[in-house]
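Just one protein chain is left out here, and the rest sit where they should.
On to subunit A.
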């Protein structure tokens, strides 16, 4: 079972206490954007085999959204951080690069 640490409560909880929210750091495109931008914001997903940044909600805890960096093959969790972070924190990116030398970066 997947376990993640809520960055707000600081507790490590099982996935049954969490609600998954899909890919993180999507840039929102709304009215006024091109069709292509809107389509890719809505649907085109990285869905990587390996390092993935995603949204989670501590549904049966503090109720807040947070972000996590995780490996989709090994389920290794590299870290969790606040949802009010526009890009993955530099320290976290460095940790992942060290653990996954072949990784192309988060963009």
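List of remarks:
The criterion applied here is as follows: a residue touches a chain if its C-beta (ideal position, glycine included) is under 8 Å from a C-beta of that chain, and two chains touch if they have at least 3 such contacts; residues count from 1.
In the analysis below, contacts and distances are computed from a predicted model.
Per its UniProt record, the hidden chain corresponds to "Sarcosine oxidase subunit beta" from the list "Phenylacetate-CoA oxygenase", "Taurine transport system permease protein", "Carbon monoxide dehydrogenase medium subunit" or "Sarcosine oxidase subunit beta".
Interface note for the absent chain: among A:16, A:82 or A:98, the touching residue is A:16. Within subunit A, the residues in touch with the undisplayed chain are 1-2, 15-16, 19-20, 22, 35-36, 39-40, 42-49, 52, 54, 72-75.
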